[in-house]
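I have a structure here, written as structure tokens, and I will follow up with some questions on it.
Excluded from the complex is one protein chain; the other protein chains are retained at their positions.
Let's look at chain A:
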Amino acid sequence: MADPDRFTPLPAQAPPSSSAGPLAWVRANLLSSPLNVAMTLGVLYLLVSIVPGIIDWAILKATVSGDGPNACDATEGACWTFIRLRFDFFIYGFYPEPERWRVDVVLGLLLLVVGPQFLSRFPGKKWIGLFGLTAFPLIVAMLLMGGLFGLPEVETGKWGGLMLTLVLSYVGIVAALPIGVALALGRRSTMPVIRAICVIFIEIWRGVPLISVLFMASVMLPLFLPEGVNFDKLLRALIGIIMFQSAYMAEVVRGGLQGIPKGQYEAADALGLGYWKGMGLVILPQALKMVIPGIVNTFIALFKDTTLVLIIGLLDVLATVQASIVDPAWGNVATEGYLFAAFCFWVFCFGMSRYSQSLERKLHTGHKR
């Protein structure tokens, strides 16, 4: 302070204890106002009155052992025996037992392909991802269908359970994203014919319920096809799902494209990048990044919508659960069954959600524009 003309900032001080630390957190988040105090107490009361009952039913009084419906006769709690004994059916459906190793291999491969994507650093992560989007679905199709390399053929009518759910949603996701991007670009094209085709496609598929799409694909389509021409029911359902979801995806992606400032398009043009390079290198990376929440939302919706294939006679994981709980030998095991199905869906949807969050964080580059 010797020189009065010189500016010296005041030294920084530690914050007061009332604004940092766990006590401050509790005060700020739980007890900041009379209403908050009341809500905190209310929630505490609910937790105390509900949680012990759940633990009691699901863990303390539950049965896991036994090898038949009689095992649960004496229990008041959950009958997990039912899930344990029916587990294979929930996972594989009617896939013939000696061939189930093929499904296991596919699930293992899926883990190997998807797992690294969750890690921040993994050698060859990009290539594994690319493999997962291109060759992997084909390898899976060959493995599961068989009829090649001495593998006995397993017709798709026998596929079921979680494996069917995963096949439908994986293929749906892998195919719907690129088709959706193409449709979104087409809808913003300056060429009237392409734009019209994309608008009509999107509006038709988006305007129809998925159930009716699936119903059309399985029941009506064969009526229109010429005699003798018939293709696989699963494939028809898959195409229906892909078309339906790609229309949704297109609108999500279009939202992203519209959010990119005009200056980005102009800068790409001014550098001579041209339409495709400008889109691929400048616009789409930003647009897709911006709509990651929307894209993942669509994926999650797609994942859950696969349960609708039930109405055309394909047994997904929920349908296998439903088919099992009506078995009179087991008595009332609906709660256990549905909880299991819900858990299956939740695990995958939560995984997708976490992945999207980590992706958003990774792709965040400094401040917003």
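Throughout what follows, contacts are C-beta pairs under 8 Å (C-beta built on N, C-alpha and C of every residue); 3 or more make two chains touch, one makes a residue touch a chain; residues count from 1.
Just so it is clear, contacts and distances are computed from a predicted model.
For the chain not present in this complex, what protein name does its UniProt entry give, out of "Acyl carrier protein", "Multisubunit sodium/proton antiporter, MrpA subunit", "General L-amino acid transport system ATP-binding protein" or "Sarcosine oxidase subunit beta"?
"General L-amino acid transport system ATP-binding protein"
Using the document's definition of touch, tell me which of A:A267, A:A301, A:V326 or A:A342 contacts the absent chain.
A:A267
Just to verify: which one of A:G68, A:P285 or A:G313 makes contact with the chain not shown?
Per the contact definition at the top, the residue touching the missing chain is A:P285.
Using the touch rule from the top, list residues of chain A that touch the missing partner.
Contacting residues on chain A, toward the hidden partner: 261, 263-264, 266-267, 269-274, 277, 281-282, 285-286, 289, 363, 365-369.
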